[in-house]
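To start, the structure under review is shown below, and the notes come after it.
Of the protein chains in this complex, all but one are displayed in their positions.
Read from first to last, the chains carry the letters A and B; within each, the first residue is number 1.
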Amino acid sequence: MIKIEAATKTYALGRGVEIAATRDVDLEVARGEFLVITGRSGAGKTTLLNLISGLTRPTSGRVLWNGMDLWALDDAHRSALRNRQLGFVFQFPSLLPSFTVLENVVLPTAFGSNRRDPNVPGQAAALLQRVGMAGRRNAYPRQLSAGQQQRVVIARALINCPEVLLADEPTGNLDAETEREIIELFGELQATGELTALMVTHAPHLVPQASRVVEMAGGVLRAGG
Amino acid sequence: MRALAILIVILAILIGVLPQFFNCQYDGKGLVLADGRQVPMKCYWTARASLAVAILLLALGLLLAFSQQQETRRALAFLGAIAGILVILLPTWLIGVCQHPGASCNLVMKPALILMGILVVVASVAGLVLSSRRPEPTA
Partner (left out) sequence: MSPLRLVWKNIAGSAFRSWAVFLCALVVGGLLFSTVLLVRGAEDSLRLVQQRLGADVVVVPEGTGDRVETALLMGQPTKVWMPRQNLDRIGGVAGVAIASPQLYLASLANAPCCTAEMFVMAFDPQTDFTVTPWLNRHLGHNLGLAEAIGGSDVFVPYGEDKIRIYGSEIDLVGSLERTGTGLDTALFLTFDTAYAVADGSYTKAVRPLEIPPDSISAVLVQVEPNVDPRVVALQIAHDVPGVTAIPGSGLFQAFHTQAGLLSRIMAALLGTVSLLSLLLVGLTFSMAVNERRQEIGVLRALGATRRAVLHSLLVEALMLALGGGATGVLLAALVLYLFRNLIVASLMMPFRIPSVPSLLALAAGGLAVALADVALAVLLPALRASNLDPATAMRE
């Protein structure tokens, strides 16, 4: 489903100095897989996710979605792909502070063709129910704990019924108990088999449902971890 | 809401103070009666009445600044709008000002009271709208 071919991403730091966040990475992700990516800080894990999702362009190499080169598309098509086929869970608090919980969940629909779909509020409510946040739909992010916010982010990631869920250290800022709860939620969602999940985490042992674990070290991808 | 209340307080002070310095009595002009006595003209009484409304508006503005209850704010904002309308009506219909177009009451007091009355009404209506909104859910 997703294929990365010899993807290298370098950043220019100025004065002719460049740093390679990833080097010649090859990766294939099958439909329905739960892939965990581990590695130390600065190993290139987040960059790998950004390459897969088209949030950053590879300096060399290709990123293919169902055989289609992501960077052969224009910005509008690439954005549409992210909107309909990808769901994101970030490590940092990514809810918009001026929007309520419900408004944050339906936010991705503002950029898609389903913006006027009357079923969207109902779908959002069902998702909030599923992540255990139904009673806080009118609350603002500042009134929620970090764990609660992350649950809402997961609901937002699923509003457009994506094929792929990308999670970058989704439990990085959470306490151990909340971390376990969030990982369990991921496992439940992925277990339906309709969702392909890629998760970056520093603690792969917390993800027993992972079908495969790979490790990033110095920008290079290694199997196992 | 507090900003609107402060605006109303400032307007109240202007409504009370400004007419005292722009009326014919202050300019030394009065109505001379047949027996030679000089009595104040309409603009003087308009200035006095404006002072009264201004005191009311000042109290209202201060209450609005410190009140927390939505219903209280709504009531105060409504009263503020009424007071603003009174400020407009004082120099135009309720009492009036002098006929002479060059008199300071006509040149300054009347247009200033109308302008400030309009601003009070607008601020009060804005306060009414804000205090009618659904409050944020508590955590």
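As a convention for this text, a contact is a pair of C-beta atoms (placed from the backbone, for glycine too) under 8 Å apart; a residue touches a chain by one contact, two chains touch by 3 or more.
Note that the structure is predicted; figures quoted are calculated from it, not measured.
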item: Selected residue (touches chain absent from view) among A:6, A:110, A:126 or A:176; value: A:110
item: Touching residue (missing chain; options B:1, B:82, B:95 or B:108); value: B:108
item: Option touching the unshown chain, where A:1, A:20, A:55 or A:134 are the choices; value: A:55
item: Contacts of subunit A with the absent chain, listed as residue ranges; value: 46-47, 50, 53, 55-56, 75-76, 79-80, 82-84, 86, 88, 90, 92, 94, 96-99, 103, 106-112, 115-116, 120, 156
item: Where the missing chain touches subunit B, by residue; value: 24, 29-32, 41, 98-103, 106-108, 111-112, 114-115, 118
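The rule is short, and it goes like this: only the chains that are shown with their structure count from here on.
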item: Centroid distance [mean C-alpha coordinates] between subunit B and subunit A, Å; value: 59
